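One chain of protein is taken out of this complex; the other chains stay put.
Moving on to subunit A:
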Amino acid sequence: MGALMVIFSLQKDQRRKRTDSVEDELELSAVRHRPEGLEQLEALTRFNRKELQILYRGFKNECPSGVVNEDTFKDIYSQFFPQGDASTYAHFLFNAFDTDKDGSVSFEDFVMGLSILLRGSVQEKLNWAFNLYDINKDGYITKEEMLDIMKAIYDMMGKCTYPLLKDDTPRQHVEIFFQKMDKNKDGVVTMDEFIDCCQNDENIMRSMQLFDNVI
């Protein structure tokens, strides 16, 4: 009798394990993500319905599962820069878009980022740019972080450039940047320094408005 019970319980465990594994498999295979409704997204972002529709259609076409992981992101972004290697910069971009740090960019992340970039005020855009540069998100841009970003940008140019890219070109560019931005010369750029400096620079202000009519 006891033996029967043991056998029976073992079987039940097995069945449970089996169903668990089946569920696990289902979960793994179906990484689907459905975004919030149109109304909520309309409220969260500054796009209207039609624009959201267009954006979502493009997004879903390229990523049918509804989320973009970093590799896909890098692939997509690299296609725009055939001569160089856009993967490093794409990595930083990915981190900038993936605000909830879950390793994938869902449509909400995507559209909220775009909303700031395309419809936000200059202050918000500069905020976003600062966030992009501040790799470890500690509120300060150090020279090393800026150097990484700069190298990533120069990588996108590839090697066939004119004039030839020297090895210290990114470093020089970082120096220029810090000279401009770092007012108190403490070796880091804070958010306020950054925003102040950018607002005083005509070129930057003008170029911030450049992409306003992209969507």
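Going forward, a contact is a pair of C-beta atoms (placed from the backbone, for glycine too) under 8 Å apart; a residue touches a chain by one contact, two chains touch by 3 or more; residues count from 1.
Convention: contacts and distances are computed from a predicted model.
One chain of the assembly is not displayed; among "DNA-directed RNA polymerase III subunit RPC3", "RCC1 domain containing 1", "A-type voltage-gated potassium channel KCND1" or "Proteasome subunit beta", its UniProt protein name is "A-type voltage-gated potassium channel KCND1". Between the chain not shown and the residues A:Leu41, A:Val67 or A:Leu93, the one that touches is A:Leu93.
Interface with the hidden chain, as seen from subunit A, comprises residues 50, 54-55, 57-59, 61-62, 76-77, 79-83, 93, 96, 110, 113-114, 117-118, 125-126, 128-129, 132-133, 149-150, 153-154, 156-166, 169, 172-173, 176-177, 194, 198, 203-204, 206-208, 210-211, 213-215.
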